[in-house]
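Shown here: the complex without one of its protein chains, the others still in place.
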Amino acid sequence: MPILGILASSTAVAAGSFESIATTALSSAQTSVTFSSIANTWAHLQVRFIMRANTDTNVRMRLRLNGDTGSNYSIHLLEGDGSGAASFNGVSTSLTLASPVTRSSYLADTFVAGVIDLLDYKDTNKYKTVRMLAGQDLNGNANGQINLSSGVWMNTNATTSLTLLLDSSIAFAANSHFALYGIKSA
Amino acid sequence: MPTTYEPIATTTLGSATNQVDFTGISGSYTDLILVIEGLASGGTNYPYFRVGNGSIDTGTNYSRTYILGDGSSASSGRDSNTSTPTLAEFLTTSRSIITIQFQNYSNTTTYKTMIVRTSGASNKVEANVTLWRSTSAINQIRLAVSSNNFASGSTFTLYGIKAA
Partner (left out) sequence: MATTYEAIATVTVGAGGAATFGFTSIPATFTDLLILASVRSDRPSNSIDNGWVYFNSDTTSGNYTKRRLWGDGSAVYSATTYDLDYYCPGSTATASTFGNLYYYIPNYAGSNNKSFSVDSSQENNATIAINNFTAGLWSSSSAITSITFDLNNGSFVQHSNATLYGIKNS
């Protein structure tokens, strides 16, 4: 006999520490998504997303902070691709993070999903360390990947914008979706 | 007052069982997070999950890619065209955690990609990505085991996250 989940009380609850800031849902292809003018209201930021490339080229999704295009980032990656586990690095890069590889010829209607956490985004004592857990399965295709990637933006400025983009200026496909959340401290 | 992160449903098992269902899940959130914590009863088991719209999809419409560490070595593998996408290995004496993130679960344009983290301190630590090849919105989730049961005291909680 299956056990049914018990519905939570319908009592209204007060706003908590996890708040929605902004959402971008792509109705057509777009080469990047930027969350700008991020207020200093929270302690941490989280981006939750699904995305796919619009072009038949192997690309990964990256992150840029405050529009900084200099070689001011690093990337580290722990990845499983169904045949082996591996780890990679990038030093003094112009972007950070590394999502699973996506391209338009991969299994139709299949999107990479992930969560990005940026802690202490406004802390002027720190460079900004970001962590992402993301994955894409392609039903047996060797390019399905699950990965934990990270990076540091070597700048102590408060983060006021986040730009998500694909390698080589490839566009995100329609129906990609990005949501930014703020997390307060006590 | 609307909230961004809220509980939808929860159950704590009062006795061992082999299946837990969440039905009638509202489509008003953006993402879902399911947190499972517990033990196996009667012997080690391998929980899996299924989803559906109106009814649970029991077809071979699931697949997954995983990476795991067993305490000695790291490995990665994949399962395709399966009807039982595995979540973890539950033991009878050492508790484990499973979290499943259902991103954009209620859209009707994409297949559903789910990120799974499992933590079994006595056996395996794992992350996997599971695909349900359907563009239907998810409004039902089933957690199940093929043999043995989830132990009494195991907990299953579903949360909704609502974007702006």
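So that you can tell them apart, the chains are marked A and B in the order they are listed, and the count of residues begins at 1 in each.
Rule of thumb we're sticking to: a contact is a pair of C-beta atoms (placed from the backbone, for glycine too) under 8 Å apart; a residue touches a chain by one contact, two chains touch by 3 or more.
If you're wondering where the values come from, they're calculated on a predicted model, not measured in any experiment.
In the complete complex, the hidden chain is touched by one of B:L13, B:A40 or B:I67, namely B:I67.
The set of subunit B residues touching the chain not shown comprises 3-7, 10, 35, 37, 67-74, 94-97, 99, 117-127, 153, 155, 157, 159. In the full complex, subunit A makes contact with the omitted chain through residues 8-9, 11-18, 43-44, 74, 76-79, 85-89, 91-92, 117, 119-120, 123, 125-127, 129-131, 133, 148-152, 154, 156, 183-186.
Here is the rule we use: only the chains that are shown with their structure count from here on.
If each chain is reduced to the centroid of its CA atoms, subunit A and subunit B end up 22 Å from each other. In the complex of the two chains, the subunit A residues touching subunit B come out as 1-8, 12-16, 18-23, 48-50, 78-85, 100, 107, 109-115, 133-140, 144-148, 175, 177, 179, 181.
Those residues of subunit B that touch subunit A in the shared complex are 1, 3-11, 13, 17, 19-23, 30-31, 63-68, 74-78, 80-81, 101, 103-104, 107, 109-111, 113-115, 117, 127-131, 133, 135, 142, 156, 158, 161-164.
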